[in-house]
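Taken from a larger complex, these chains appear in their original positions, while the remainder are omitted.
Per-chain numbering from 1; labels A, B and C assigned in written order.
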Amino acid sequence: MKILHPESRIVNSWNILIVLTTIYNYIFVPFQMATKGNIIGNSFLGLGFFLDLGFDSILIFDLFLRFNVGYIERGQFVNDKIPVRKNYFQTDFKRHFLSCLPLDIVARLFYPNLEVWIIALLRIPRLLRVFDSFSASKFWEDSINSNPVIVRLLRLLIVIFLVEHWVACTWFLIRNINISFHGYLQALYWSVMTLTTVGYDNIPAGEQTVPELSFTIFVMMLGVTMYAFIIGNVASVITDMNASRSRFREKLDRIQTYLREKKVPQGLQRKVRSYYQYMWEYNRDTSTDFLSVEKYYLNDLPRSLSTQISLCLNQNLIESVPMFKGAEPQFIEQILAKLQPIVLPPEDYVIHEGQIGHEMYFINHGEVQVFSEKDNKVIENMESGAFFGELALLYSVRRTASVKTLTYCELFVLEKNDFSQVMADYPSFADKIQEIAEKRR
Amino acid sequence: MKILHPESRIVNSWNILIVLTTIYNYIFVPFQMATKGNIIGNSFLGLGFFLDLGFDSILIFDLFLRFNVGYIERGQFVNDKIPVRKNYFQTDFKRHFLSCLPLDIVARLFYPNLEVWIIALLRIPRLLRVFDSFSASKFWEDSINSNPVIVRLLRLLIVIFLVEHWVACTWFLIRNINISFHGYLQALYWSVMTLTTVGYDNIPAGEQTVPELSFTIFVMMLGVTMYAFIIGNVASVITDMNASRSRFREKLDRIQTYLREKKVPQGLQRKVRSYYQYMWEYNRDTSTDFLSVEKYYLNDLPRSLSTQISLCLNQNLIESVPMFKGAEPQFIEQILAKLQPIVLPPEDYVIHEGQIGHEMYFINHGEVQVFSEKDNKVIENMESGAFFGELALLYSVRRTASVKTLTYCELFVLEKNDFSQVMADYPSFADKIQEIAEKRR
Amino acid sequence: MKILHPESRIVNSWNILIVLTTIYNYIFVPFQMATKGNIIGNSFLGLGFFLDLGFDSILIFDLFLRFNVGYIERGQFVNDKIPVRKNYFQTDFKRHFLSCLPLDIVARLFYPNLEVWIIALLRIPRLLRVFDSFSASKFWEDSINSNPVIVRLLRLLIVIFLVEHWVACTWFLIRNINISFHGYLQALYWSVMTLTTVGYDNIPAGEQTVPELSFTIFVMMLGVTMYAFIIGNVASVITDMNASRSRFREKLDRIQTYLREKKVPQGLQRKVRSYYQYMWEYNRDTSTDFLSVEKYYLNDLPRSLSTQISLCLNQNLIESVPMFKGAEPQFIEQILAKLQPIVLPPEDYVIHEGQIGHEMYFINHGEVQVFSEKDNKVIENMESGAFFGELALLYSVRRTASVKTLTYCELFVLEKNDFSQVMADYPSFADKIQEIAEKRR
């Protein structure tokens, strides 16, 4: 049998089964102890017996499976049989083995008339499997495809339900409620009513015995704590969820207030707001400078990864700019590292005719208009993949035309210095640019 | 018909109507099912029938309207009929169409004696419109003029009320309460009492049936969760509200404690405190360096926008400083980019007589006093729009007089290096300054 | 009469009186309406009448006082009578005037047998004064000497008590409880029990009338919201209180975990921990680099203030270092700006014999030992005010002795470059140092 990856689909599904088994045991062991097997029979042919048998066999099978599940050490998947088995033997094996010993079945074979609560007692080692459930839920919380909020709330829900169930079982025993499903529901009703601090009504204090009073006091205090825990978790979840959005709101609110107080005209305010919202949709992050997001993320990664991502992200640009087609990959890498992204709102001037230029532009997305300011004549409209401004860089002349945006535009800027450097390294690129520039002149 | 902007006033108002219609359906469909039409009649001439008819026609009209509401794509308002219609057809149309099919009216035409709960059942597709309400509320939360806190709390309130109503309707059915408005109120009373965890009293557990007990248990747990959600939201709202204020408090507290511990004299402590409070009122933000706020905000914006804002903000200065009047806009832009704002408390020295100066000052707001330290004689008082310190920059001589603030002053500083640069680029500005300096000498 | 400062002690005390008056009215107006004056008599000689009269006269006097309280505009205290009065007339006067019209007393003069609830109705304009209470509490929250946490909680407490009181009064009316103090207490008991979600028990729903049920439902929902608000506030208060401490804890925990995981020896770990705790006591701030705190705070302030504080803080050093005594203030300012503070743990080497030195040290606090490493002989112990290391700087020779700390030491370092610069500017200082260095050589 092949060694399985601990994050593979099959191990994950199996873990869910283990968690369900653990939940089953946490529900049924106290339930059978409280109801003495009178609701769900636990005799040799009873439903309880078959359920126990089924879930026990899962645990026993798990014992064998674990010997074939590898582990991760320092980012490395260990899949040699010997260290894997040694590792399992040294870590969880003993607990797992203890937790799946079928003591209850053995006991029943020898003493067929054993009371149900003693059988349930013998099943207590099953509860040790709870640690696996915790590590599984922690793993799901961390795994990429899941929503950690949902995992956390689900775990909280399960724990709460189990606590309510145990309290109900204990109350059942203490109050000596008549054994029936209706009786159990009454105990659960009491448990939930107390733990949620709803507290409709109860037997008058004077008529309660000492253990009843003590247990009720304990449950009420438990309820408050549990409740505080729920609220704390939900509050932290809500805070987490809204963190980046509320940072955006705060920033926007502040600049809006600022502009309003300074009596900047409405039209300009609207432009600023629209720009911010565009940027928000563009990169969902305003905690740092808007445009550096890409670099901000990629900086953390090692060079090889960040270059690969950069190539992917700008696939579009590389394919549509004619002079990049068929270029050497190293050239493209070098160019990508030099390009600075900027985002401009509509009707914004990119180049003013007559200025001395220091950079050229590639259009990543959007549409710009090239026009002559002297005779107010539209020369050309350009779209994604086009580039402009290369003329002034080559010949040190003034800009021969103005360029303004028609839509929101995402441009890449290539500075003169970086331009010269790339020209020196890749003469073929320099020739291409010069050729196109000559044509447009 | 013209294509409407999705953020235009008319579309917004219409969205409110759609939200109200959805709320109506969420209230009335369960209400009619629970009360079997005995409180609000649903016969052909009953009030319920006319209400249903009216709200349904809104939904049907909405179906046609949506074909004329454009959408935003990458910051661009799409207002061509063909893509707009295609887009609507591909996205929400099917759901909207399904949700406004008048199945109940058709059914009633064929089977006039239909029971009310079946009619209500046929209206269930109406509830699909809830997604539009969520997107509308999200839009309001983001829109600039609204207060996001109020939108969030209002949404929370509506959801809570609906949940309470549904619980009341279900309890009404389960308990078989006699059908009347008083009976409904009793059910609502039970629902609110349970969900808010008030829990005055209830039928003793032993007298409740299994579905009653189960439902009560479910509602109590729902109540706790809902409650946790309310608290989480309110807590996050309060945190958001106070964020910048409490940052200010923390900073002020810290410096106060620091000065107190170091036994700095009371008078000096008071000055520091007063300065901080002035700055707080001045820009409501202490998370960054006090004076860089303007630059901090404007840095995020593209150059064209930030220049426009800068021109607006300093309108006052530009108009009041004589030498700026009638200057070329490009010159003013260049100057504005160089000016550094500083804020000084009253009685603070700006210039000491005899020092070698490296900068000149423009008064944006406040009053300063020019005086000679040698003969302790006041030379001049200056107010907003005035400038001083230009002398030493021009002739490399020592300051000929001291300048101190009389009130809190917001000044702009122009450094010598920047000064020389602007002088070189704009000789006319240099002449003006020289002329005034000669006069004052 | 002199114009009073709005933050002076007398205006502050008066504001407390106004807040008390407002609270009185918010308590008594609804109380008298609910109890119809049967508990606290409101006849011409009754207690209620005198109370009303007394508190009304405060409000009337306030009207006159306000004309003599200045205001703050852009950090400037305006104390000219004319603008002060104009300002008051344009802002709060109308509301204040309306709120203190003694309509009830006039009405009683004309209709002596007026019912109490009508009199209470005529006192409703008094409630308009609540806005002043809010602005007063906001002012206290901001003021330096108060604890903002206590102000916020106190305000919350007052608001909660008032809400409970109003709910009690309304319930009193709706339930027709017999008019007596015991009756009022029962209503208050009901109100608090419902608003706090304690909810012991209540009249069975079936026996309640429609207004009773409706009001109860409203109060329960109010209770939950109010409760959420309390929790949100308390949670935010707790977070604020612990912010800087928990940042410290987090940092310390992280470095401890780091060192433990990397298996750094226990002794070294203890040293690091001890250093951190010393620094925590030293400046209570770990969010920024430890030692830059002083500079961090002072950077925000204008130069004149920060210089004054710097002089105060280092008073000790200036007085104890012999060569600073009697030096020119400008020299001391320049030196202070150059000194870099460092903190060293006990038994730490400051200078190693034989190394080439680039800095000299001043002892601000603590004790160091100068000793020769070659013959292991203690040369000298030095304390606050002493300085060392000047030798190597003057002659470019190697350190002639080692220096180690005996206690935790706060030192100031003067770098060679800065040293040379100050030497050039202040030859007298250079001479002094040289003189002492010659002596010690």
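Following the convention adopted for this analysis, a contact is a pair of C-beta atoms (placed from the backbone, for glycine too) under 8 Å apart; a residue touches a chain by one contact, two chains touch by 3 or more.
Treat the numbers as computed from the prediction; the structure is a model and nothing was measured.
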{"item": "Assembly size in copies, with 3 chains present", "value": "4"}
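Just so it is clear, only the chains that are shown with their structure count from here on.
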{"item": "Same vs different contact residues, chain B with chain C, by half of numbers used", "value": "different"}
{"item": "Distance from chain C to chain B - Cα centre to Cα centre, in angstrom", "value": "27"}
{"item": "Between chain C and chain A, distance of the C-alpha-averaged centres to the nearest whole Å", "value": "39"}
{"item": "Touching two or more other chains - residues of chain A", "value": "197, 199, 201, 231, 235"}
{"item": "Chain C partner contacts - residues on chain A that touch it in the complex", "value": "197, 199, 201, 231, 235"}
{"item": "Touching residues (chain side chain A, partner chain B) in the complex", "value": "160, 181-182, 185-186, 188-190, 192-193, 196-201, 227, 230-231, 233-235, 237-239, 242, 246, 249-250, 252, 254-259, 262-265, 268, 271-279, 281, 286, 289-290, 342-346, 348-349, 365-366, 407-408"}
{"item": "Contact footprint of chain B on chain C as seen in their complex", "value": "74-76, 142, 144, 148, 194, 197-202, 204-206, 208, 210, 213-214, 216-217, 220-221, 223-225, 227-229, 231-233, 235-236, 239-240, 243-244, 283-285, 293, 297, 299-302, 304-305, 308-309, 312-313"}
